[in-house]
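Take this structure first; my questions come after.
Apart from one protein chain that is not included, each protein chain of the complex appears where it belongs.
Each chain carries a letter (A and B) given by its place in the written order, and its residues are counted from 1.
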């Protein structure tokens, strides 16, 4: 029976890895709807207590810092105009109780003439597994405007596809 | 042996949940290509017989109603101009034989100058598991233009990330 038990143990870890990846997709995909609705608690709950969000030259820390962004006048002005913070399907890597994801974000803003693509950026997310699930330990977001910082972020998502 | 059997039974349900989530991704991702090609049958087959699509102030019902949208003159005019109905990676929740997904949709239209982002909207999908697989029981789509209806839809996708 040890053979079957070994296979089952291995299967459990493979299923766990798949569940982890979809859970990380969910975190990346939750940020936008939280910001576009001013949902401060939902946005903040994505981050670990000491988690950081580095956004161009700005920086927010922990659930309270992220919640403050979601409640800010700037964010309210955007979503009352009509905003969509849309994340691409990210490239995810999981290493035990840590993980990272890399992807694009776009902010579409409504205007009388239609929609403007107001911002396109690269994001690198780092996650830590807590007793309550995955939380963001660090997110770095840089606008894509030709400067090397955004390319440096995108490069972190690349790697061997053979594994 | 009951221990291994218990683990296997639990694994089966976890694998089923993962398969369900990817199947729902597929349904959400199929709508756009079906509309952009006028594929009436493919579009209609996503919906349950009594499934509803509420689209701003319009409403279509069942496979026949959705198929009629795909075959409409308005849709044909869009795809002959060059249209891309692109859905974001949705936030999915599964509860037994029901499920929901929340996400953004964008319609890009070709023009002599390039592409316009013609429409950005929020969508909430409800699904029911049938003997033939998941089908849409209700989809609600509201344009993102600053009005509260779209934000109400996006909020439905938010929730605890701890589970």
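Heads up, the rule we're going with is that a residue touches a chain if its C-beta (ideal position, glycine included) is under 8 Å from a C-beta of that chain, and two chains touch if they have at least 3 such contacts.
Note that the coordinates shown come from a computational prediction; the quantities given were computed from them, not determined experimentally.
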*Hidden-chain contact residue, picked from the options A:26, A:85 or A:106*: A:106
*Considering the whole complex, which of A:64, A:77 or A:117 touches the chain not shown?*
A:117
*Can you list where chain B touches the absent chain?*
1, 4-5, 8, 11-12, 15, 18-19, 22-23, 25-27, 29-30, 32-34, 36-39, 42, 45-46, 79-84, 86-89, 108, 110, 114-117, 132-134
*For chain A, which residues lie in contact with the unshown chain of the complex?*
1, 4, 7-8, 11, 14-15, 18, 21, 88-92, 102-104, 106, 116-120, 122, 144-147, 150-151, 154-155, 157-163
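Note that only the chains that are shown with their structure count from here on.
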*Roughly how far is chain A from chain B, going centre to centre by Cα mean, in whole Å?*
22
